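A quick write-up on the structure given underneath.
The other protein chains are all here in position, but one chain of the complex has been omitted.
Labels A, B and C are assigned to the chains in the order they are written; within every chain, residues are numbered from 1.
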Amino acid sequence: MRLPRRDGETIDRDDRRTFTFDGKEVQAYAGDTIGSALYANGQRIFTRSFKYHRPRGLSCAAGNCAGCLMEVDGEPSVKACTRTVQGGEVVRSQTISGSLERDPMRVVDHVAGPVTPVGFYYRLGIRPKAAWPHIERMLRRMTGLGRVGEAPPKPHRADVEHRTAGVLVIGAGRSGQEAAARYAAEGRQVILVDERAEYASLAIDGVEVIAPGTALGVYEGRLVPVHADGLMHRIRAEKIVVATGSIDQPLLFEGNDLPGVMTPSAVRRLVGLWSIRPGTRAVVLAADEAGDEAARLLREAGTQVVETIDLRGVRPPKVKAAARHGLLAAVEIDGRKIDCDLLVASAGRQPAYSLLAQSGCSVRFDAEKGIFAPDQLVDGVEAAGSVTGEGAAVLAAAEGAGKRTFVCPCEDVTAKDLVRAVGEGFEDIEIAKRYTTVTMGPCQGRLCHLHSVRALARATGVGEAALGTTTARPPWQPTPLGDVGGRKLNPGKRTALHDANRRAGAQYVWTGVWRRPDHYGDAAAEIKAVHEGVGLMDVSTLGKLYVSGPDAEAFLDGVFPNRISTLKVDRVRYGIFNTDSGRIIDDGTIIRVGERDFLVTTSSGGVDQVYEAFLLWVAERKLAVDVVNVSGALSAVSLSGPKAREVLSRVTDVDVANEAFKFLDVRQGAVAGASALLMRIGFLGELGYEIHFPSTAAEHVWEALMKAGAEFGILPLGVEALKALRLEKGHIIVGIDTDSETTMLECGMGPMIAWDKGEFVGNEALGRMNERGADRALVGFTADDLPNEGTAVLVGGEVGGRVTSARRSAVSGQVIGLAYVPAAIGSEGSAFELDLGEGRRGGAKVHIGAFYDPDGERMRG
Amino acid sequence: MSFLIPCPHCGNRPQPEFAYGGNIGDDPPGSMLDVLSEDLYFNDNTAGEQFERWFHRFGCERWIVIRRDTRTNQVSEGWEGVDAP
Amino acid sequence: MSLRAIEGAEPAATTVLRSPVEHRLLAAGAQVEARGQWRVAFGLDGEDAFLETVAFADASHLAKLEVRGGAAPAERPDRAVVEVADDRWIVLCPWEQRAATIAELGAGDRRLALDLSGAWMALVLAGPQAERLLRRLGPIAQVPGSGPIAAVPGRVVRRGELLLVLVAAEYAQHVWDVCADLCLPLAGGPAGLDAVTRSHPDPLLAAS
Partner (left out) sequence: MKDLLRPGRMWRTGLPLKKRYDVVIIGGGVQGLATAYYLAKNHGITDVAVLEKSYIGSGGSGRNTAIVRSNYRTPEGASFYQASLDLYDDLSAELDFNIMLTKRGVLSLAHSERALATATERASVNQKLGIDSRVIGLDEVRRRVPALNTSRDVTWPILGALIHPGGAILRHDAVVWGYARGADRRGVEIHPFTEVTGLDTSGDRVTKIRTPRGDIEAGTVLSATAGWSSGICKMVGLRLPMKTYVLQAFVTEPIRPLLVETVVSTQMRLYVHQTTRGELVAGAEAEPYPTYQGRSTLTFIESISRYLVELFPAIRDVSILRTWSGLCDVTPDYSPIIDRTPLANFIVSAGWGTYGFKAAPIVGVTLSKLIATNQVDPLIKPFGLHRFTDDRFISEAASAAMSH
């Protein structure tokens, strides 16, 4: 039924292509879509409907309805009528059971009519309660269209390109092309997009044409994602012209969903674009010129048009379509039966205003034309062509009994269902939509929204204007998740020593946004090395903020709870960052390198939050101080263990003797030739140095330290070793031992707070909490059994807190940890229980202070 | 992407480039609860225009103030600094 | 007295300086040689073909100075001035001019002139599709400008036909990998800096 060559056809008869459909090979030309090729090859039933499994075929052939959903190369529910044939596709029909031609589930349509009215599932399966899970499992197997997971999806890229446009014109029909040409002539940068492939070859000078390219939505700031093949154009436009035209609305009559019933757009595209004769004997019910033109095209294509009825201005005829073997066989008009295999019918054309409504334009009901049309537009957004309502109207109607008159073909919702819903009290379009599921299918209301509002208006007596519309929401066309998501994009931070660590055998884990070595193969050996020899750890992940200026000291006294003014040059002090409400958000160190120069370190995850809080405090009080984020400029290592001093002495010009470089001292000098800042702090509990140096020299310094430490059995340390070693000292890790509510008072850090130094972050809240006393306390504990971290602390059988950290000590072999307990039992030796899971309990006792080297001699030695 | 924020230094930029810093100065707290917790946790949660602080993370790394209508996300103006003009 | 490690103190001659993406370049088959104290990658096969569409090259061996306060630093052919805000700039210059530039820019009513060379990766985008690659990396609308690059904060300035992009060094490998991925459909890819400066001579970028 392919017609001979016609001018204006958009197929290339010299470029043959094939694809398979349910295993059979199908011939097509370049320019055909899968739908047009199948239709040309005689296929009429394309899919089965959602609830009644009625046969469905091409109805709009323009990507508006769900009558041709098929699986293409593993992609479910593709609108075959607009999917251009590339060649070699594996196309499969989507049926729950049987085949397209014979679907046993169709019994639901014949038998279940009265038993499955709209909302039936709210009345069934209530009693007995135990029955429902089985009914639900059965229902699940009977619903759902696309198959997923049988074969891995065909890998195809989805890239994103961020673009700007002077004028973005959506819709390349006559009015869209005019608008594009006009703005291009004014010298604007114009992009014209249209979802229909036939405009791919359209050329207008000064205009970039993207076709097929679907504008998925109009987002805030006039941002429009245009979904083309393999590329999402994310266009921010100074001006948007919406010229998306209007859509044929189905005529409502009994059997209006049968394959063989089509709208004028289907005829225009089948004959006009792909030179296909849609049928042999046709009846045309014309509601507008589109109907007249369809009749003309059919005669030109050699179809016998046995009857043409003009629906304009006449009493709606009683129409009933009859089927044989699932296909249209005849139509009864006011009792007169006419055999035909094609019935072209529509009620008129409704403006496709969704993108305008999404952008914020208001919509009104034009009673004269019986359509919803855009009303006030927002600035930067224009409407052109029939989307404005000009040349669009939906006035024609037909009488139908309503039992199989489909208002919403996607969801099998009939006119009778809507009337019944109103009868039950669902009189507003929004709850009628949720109750009947009308407009909730793949066409998202393109073909059924207007009819639903008008049906409600008739049933309730409330006018369409008062009933209003449902909210227009993106996407304008169903779009695959993979195409919207685009390329994988998960920024991870790596230190300058990332590859040096990898070569040393590091096993990487995520800690927040950082990739960090968890261990280098043997965490226990790493711990042992620190206690007995020396270990080297990459701590470049620490946040580093250089604070410099006349008000630097006053500033730090304001943002830290502890006193900073007493910190001398070349000394370092531990500090806590709090929120205004006195909760801990981070911890770190304050290193004074000059009268008005400090380096402040934060945890690896906390630097952004602290940096922004610092700048806010400076701006609020107009302080003369600069805060410079040098986290990336400097790398850092911690060299810890009894042999640390000896190793360091081999690579630095700084005098490392204990008297010259005491605990909490700071020195600056060269390490492995790089300009470095060194300090003695004891987070890991042994003699230790934290060394900061330019990241550009990081690998050089790391290799030098490892070489110098070789004879002492130096090992690189991972996060696992860090967690174990600091736990021996009872040191907390913010984010692991603290949560969003933890305060310094709960962690025994009250004494650090310099209450008398005037305003500092959180002082009022902390002051009040201090008067009232904390409810819980974060304390060390020893236990008989090793609990999982997070497990509940039980006091008197009730949940009284939780374990935040727990390990078996590499030094004492005892189980040690940190936990929240009720403040009342926060003192040394108090007993409590741990929930070990499956109802088992374990004993535990509070231990205040470090488990290992409580007086810190090893750190200070 | 969502609404645009007029950064005085960098020009109109999409909101995800900024970190929200809270609105400025809810009007004086009611008498209901004691003063401290009143202004820390209780707020107007205004449905309308309010002054807000934003930090331009993907640009000048400065705090700016804008006036935004929380009903429409319409931003009328942006200023340097952290205080309402 | 202040933090010497960021004030441009000369590292010992034997100290070897590396780019944050040196290992990505080695993995891509680049040869790396010492040029001054820096190890610079060159000679990546396929680089010439990539330059016909879009190539990205590492220029992290440049000195990168954080300058605050006073008037905007003077532009010079062998210098790039990236404005962050009205009193804050990042100035790029050849490594051997680092100390002289710090001295020049540190004078007068300048608040700060710090050597933060290791804080950023400098990435050069070259070729007719360079602008397209930038548009695929993020929504930066004008150049010079700032905004998301592979979803992390980035800045970009123009050097003749070249685009010079700055991103935090912590994200260097992430941005490098994203560039490699986004170049595939554009038939582009990584190149050594020499290949770029051969076709686009630039006094700042010419490998010293």
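We take it that a residue touches a chain if its C-beta (ideal position, glycine included) is under 8 Å from a C-beta of that chain, and two chains touch if they have at least 3 such contacts.
Just so it is clear, the model here is predicted, and its values are computed rather than measured.
*Asks:* Check the whole complex and report which displayed chains the hidden chain contacts.
*Replies:* Visible chains that the missing one touches: A, B.
*Asks:* Using the touch definition up top, pick the residue from A:P212, A:G370, A:P409 or A:P442 that touches the left-out chain.
*Replies:* A:P442
*Asks:* Where the complex has a chain not shown, which of A:P133, A:G302 or A:G463 is the residue touching it?
*Replies:* Touches the omitted chain: A:P133.
*Asks:* What residue numbers in chain A mark contact with the hidden partner chain?
*Replies:* Contacting residues on chain A, toward the hidden partner: 50, 74-77, 114-115, 117, 120-127, 129, 132-133, 136, 139-141, 143-149, 152-153, 217, 219-220, 223, 225, 234, 358, 420, 423-428, 430-431, 434-435, 440, 442, 444, 471, 473-475, 478-482, 484-486, 488-490, 492, 509-512, 581, 585-586, 603-606, 733-736, 738-742, 765, 768-769, 772, 775, 788-792, 794, 798-799, 802, 804, 835, 837, 839.
*Asks:* Could you list which residues of chain B touch the chain missing from the display?
*Replies:* Those residues of chain B that touch the unshown chain are 1-2, 15-16, 19-20, 23, 26, 29-30, 32-34, 37-38, 41-47, 52, 70-73.
We adopt the following convention: only the chains that are shown with their structure count from here on.
*Asks:* Should the pattern of chain-chain touching be classed as line, ring, star, complete or other?
*Replies:* complete
*Asks:* Round to the nearest whole Å and give the separation of the Cα centres of chain A and chain C.
*Replies:* For chain A versus chain C, the centre distance works out to 32 Å.
*Asks:* Taking each residue of chain C in turn, which ones touch at least two of the other chains?
*Replies:* In chain C, the residues touching two or more other chains are 139.
*Asks:* Would you please write down the residue numbers of chain B that are in contact with two or more other chains?
*Replies:* In chain B, the residues touching two or more other chains are 1, 14, 57, 61-62.
*Asks:* Of all residues in chain A, which touch chain B in the complex?
*Replies:* 219-221, 223, 234, 236, 580-581, 608, 612, 615-616, 619-620, 764-765, 768
*Asks:* In the complex formed with chain B, which residues of chain C make contact?
*Replies:* 84-86, 88, 139, 145-148, 153-154
*Asks:* In their shared complex, at which residues does chain B touch chain C?
*Replies:* Chain B residues touching chain C: 1, 9-10, 13-14, 16-17, 57-62.
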